[in-house]
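To keep things clear, I will list the structure first and then write my remarks on it.
A single protein chain has been removed from this complex, and every other one stays in its place.
For clarity, chains are labelled A, B and C in written order, and residue numbers in each chain start from 1.
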Amino acid sequence: MSGSTFGKIFRITTWGESHGPGIGVVIDGCPAGICLSEQDIQDFLDRRKPGQSKYTTKRNEADSVEILSGVFEGKTTGTPISLLVRNQDHRSKDYGNIADLFRPGHADYPYTVKYGIRDYRGGGRSSGRETIGRVAAGAIASLMLRELGITVRAYTKAIGPHKVPDNDIHYDHIDQNSLYMPNNDVAEKAGAYISSLMSECDSCGGIIECLADGLPAGLGEPVFDKLDALLAQAVVSIGAVKGVEIGDGFAVSESLGSLNNDPFFSENGVISKKTNHSGGTLGGLSDGSRLIIRAAVKPTSSIARPQQTVTVSGENTEITVKGRHDPVIVPRAVVVVESMTALTLADLVLQNISSNMENIKKFYR
Amino acid sequence: MSGSTFGKIFRITTWGESHGPGIGVVIDGCPAGICLSEQDIQDFLDRRKPGQSKYTTKRNEADSVEILSGVFEGKTTGTPISLLVRNQDHRSKDYGNIADLFRPGHADYPYTVKYGIRDYRGGGRSSGRETIGRVAAGAIASLMLRELGITVRAYTKAIGPHKVPDNDIHYDHIDQNSLYMPNNDVAEKAGAYISSLMSECDSCGGIIECLADGLPAGLGEPVFDKLDALLAQAVVSIGAVKGVEIGDGFAVSESLGSLNNDPFFSENGVISKKTNHSGGTLGGLSDGSRLIIRAAVKPTSSIARPQQTVTVSGENTEITVKGRHDPVIVPRAVVVVESMTALTLADLVLQNISSNMENIKKFYR
Amino acid sequence: MSGSTFGKIFRITTWGESHGPGIGVVIDGCPAGICLSEQDIQDFLDRRKPGQSKYTTKRNEADSVEILSGVFEGKTTGTPISLLVRNQDHRSKDYGNIADLFRPGHADYPYTVKYGIRDYRGGGRSSGRETIGRVAAGAIASLMLRELGITVRAYTKAIGPHKVPDNDIHYDHIDQNSLYMPNNDVAEKAGAYISSLMSECDSCGGIIECLADGLPAGLGEPVFDKLDALLAQAVVSIGAVKGVEIGDGFAVSESLGSLNNDPFFSENGVISKKTNHSGGTLGGLSDGSRLIIRAAVKPTSSIARPQQTVTVSGENTEITVKGRHDPVIVPRAVVVVESMTALTLADLVLQNISSNMENIKKFYR
Partner (left out) sequence: MSGSTFGKIFRITTWGESHGPGIGVVIDGCPAGICLSEQDIQDFLDRRKPGQSKYTTKRNEADSVEILSGVFEGKTTGTPISLLVRNQDHRSKDYGNIADLFRPGHADYPYTVKYGIRDYRGGGRSSGRETIGRVAAGAIASLMLRELGITVRAYTKAIGPHKVPDNDIHYDHIDQNSLYMPNNDVAEKAGAYISSLMSECDSCGGIIECLADGLPAGLGEPVFDKLDALLAQAVVSIGAVKGVEIGDGFAVSESLGSLNNDPFFSENGVISKKTNHSGGTLGGLSDGSRLIIRAAVKPTSSIARPQQTVTVSGENTEITVKGRHDPVIVPRAVVVVESMTALTLADLVLQNISSNMENIKKFYR
């Protein structure tokens, strides 16, 4: 079944394996008339590109994007936008030894059961490089949202136990440290933590937070395509994400109705909420306040330590994963979470237009 | 945009408002040949029915289901199954006073912005009664799964701060207390907690856990329709759910690769995992071990205390929500989470069949 | 696989068997704010209701529709609209003799192979009564289109060899004869033709033509969801339709480019075409001129003559189809073709809105 497509109107289809000729995405349903250059997309891809700091894989990829269709004289034309990133520095021989083994924490085993065949080189389709298509498409979604006054930004909320306190967030720090944390001090400690894990051939996880501002109320489609429900799918579909929260998230389970409800108030004709425990959604629709989501990211599964596993023919054995791996994928996944959020919002922004007849009439008259 | 449909092959479309003539669901894509009676569905509906304990709304609904199509001589025929539950005890007059107000924590405000019109009676489409369609369909999905040896069960993991410890779970207790908790002692304390909140006109939330056993490896469709991603959408689409976790969930953010990876081992030709931190998924596909998901449920938004809000015309005011409301919706939402899990699995079980050519050939020869 | 759903935004799901409790449809994605009563829908259903003339089945069905959801105080609310028509006069015993036989021209044989079980009573799901859902939904689509100045109307172009000439069409005649022909003289001859076939226990087919006026240019979504492509699916999905044409249709195969191209011209700032060989579409998009489609309808398969066939266990035998059948289904299918056209257009009208950014900006500001 075709699971490589996301969205109903603003709709992307990604493809590509880690060590195949390339990775790409087709965006269908992007409205015509948006200014778009390869550089706009490259800026996003550069944020997830490997080799940017000592905390990321040494695989050396330019990840240069080529626009193959859908743009004419610098503007989108409303037809499908096809984007291609060629793979370059793939050392498939690093992976020869895993052809016959199932790596713990990886998709090797269920892929083999499901498909009967597996491109084991670099994880094939289940590699983190799969997210290139998401990010390239997310760049375009973000451009579209920006034209409507909507901005999306994500950052690293925590690396292992090193968490940025809610009351000590500095957005200007985000691009000042290689971990994309909104607090340089915490980032420094987190960096030291990662370094120590690297020396032990171990890895860690963390939490990514994503905010969207400028959203009109009413985005999301009841019942199953609610804004928060689609965001949950979008974010959990990113490899290594094991949990997602909206607003106060799991903390609501210990709150009270009298505390958790956000009171409405009106000022100068504008309706707002006094608090935002809900994280920007009510009944699954955007409520006009800031959208807040968090994703829990597991520790990188590829570690250069011996681990117990089995061969494809079912014999017990040990594996030590070689190759060039990130000790923590959180920093590079920040832009992926941001992209998936932007894609979800872009699609719902377009879906929302046909909600009521008054607006449709204006469009056609 | 049509958001009332869930699933690609095993596909449901729900409809209905709290105070309209009825609530229902159409299930299309259910395989032919499954034994199905109205009682099979009623058993599920009775688990979410109001009025079953002192902790639930006093609204008195039989919630009797009628099968309108798709079943012939006690078996499904492969054609759409239409199910209808008539609303009976709707006291719309209780809601007259909210026609002009936005209830905090509810969907009233964004619905009004989105649609320009709102069926305010009992929350209309955004009422908890909307889940009747999910549960009725979930009953059929569960029947189908059972024929394949797959079982799904959910229970209340926590009510407010009263949590059942992982090492003290008693499945046989689940149906012995009205909170559907797998520990009667915790349930008793949780019951006292709820009672005290009721006397204060307040409400609380909790956590629902859901397990699925008997899953073959390989369920889920990369990249966006991964098993965990669709479960996340399914569960977060339930009103009041603010977070979802798979396996160790948010705890992975503080774990290490060396601890979090589940080692494989082989015994008598069967491949298994020594631990199950992943909660039954690898790379977004089922890995053959138990599936574990958790949902965080917020406190009931309707509380009989004065809250600050605004009128539809934008004036600041106060509201005290009348009507008959649950002080905590967790117990009644247990079967909803179980149903959404079953629906997700049923769909992916069918999608999975066409994954590889060897199996397809067997089917056609 | 779920094949009972049509449309992407304005999306319908039909259900129901000929001799089950009822027939119905859920319309999801209908914009809020459209005035809608049961009578609006009943008017459409009455046009396909049996028993209206001597040329139709004697089955006596009121086909009364009940709105179960999605309408509040006389207006659509943007939530799913569920419609129910109860079956009343089903004489299932008439069908006892076909339980073990495959009726020639009917779906009995492939249904049995596909599903392994078949509701043989009155054809079950493959009965013509299945179209009730389409027509009920088509009524709502037509209402929506009318608010945008778009009108759709269908009529009988031919019954057997009795064809209304292109240059002798009288729209005012359509409702003056029971065959819905735009020419009373041809209708009279066609009526005599049908009567003679009835006395011979035989049946005939015909051609239905459908026109849509008031369409803006640009409706349809390249490449696969072109206006004409989706209309073709919509119309051929109606039982008994064996062909579909747009504009000059099959005649274009013998035309020349110099004759078939419709020249553009401009008058008072309005761009139009001098001719309309294309039938209102260019490149699969509406071109602003009248939409013209035609459907070829086969003779009713149920005839009260002995026919050769086989039993479900594979023995050669003879069958004489009993029951109450139309000698020609064309007149009753007219409103079905009209409904499917309206549904296709309604969906594409909504899809079209998000085509370009300038319009989207207007909506959000």
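Quick note on the criterion: contacts are C-beta pairs under 8 Å (C-beta built on N, C-alpha and C of every residue); 3 or more make two chains touch, one makes a residue touch a chain.
Owing to the predicted nature of the structure, the values given are computational and were not obtained by experimental measurement.
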(request) Can you list, in ascending order, the chain A residues touching the missing chain? (result) 1-5, 7-11, 13-17, 20-24, 26, 28-29, 32-33, 66-70, 72-73, 75, 77-82, 84, 114-119, 124-125
(message) Even though one chain is hidden, which residues of chain C still touch it in the full complex?
(response) 1-6, 8-9, 14, 102, 104-111, 113-117, 125-126, 130, 158, 160-161, 197, 202-207, 216-218, 220-226, 228-237, 239, 242-266, 269, 271, 274, 278-279, 282-288, 296-303, 305, 307-310, 314-316, 351-352, 354-356, 358
(message) Just checking the interface: what residues of chain B touch the absent partner chain?
(response) 8-9, 29, 31-34, 76, 78-79, 144, 147-149, 216, 222, 349-351, 353-364
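One rule holds for everything that comes next: only the chains that are shown with their structure count from here on.
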(request) Identify the chain whose mean C-alpha position lies nearest to the mean of all protein C-alpha atoms shown. (result) B
(request) Examine where the copies chain A and chain B touch and state whether the two sides share over half of their residue numbers (same) or under half (different). (result) same
(message) What's the distance between the Cα centroids of chain B and chain C, rounded to whole Å?
(response) 38
(message) On a C-alpha centroid basis, what's the spacing between chain A and chain C, in Å?
(response) 44
(request) Please report how many Å separate the Cα centroid of chain A from that of chain B, as a whole number. (result) 26
(request) Identify all positions of chain C at which a residue touches two or more other chains, and write them in rising order. (result) 8-9, 29, 32-33, 78-79
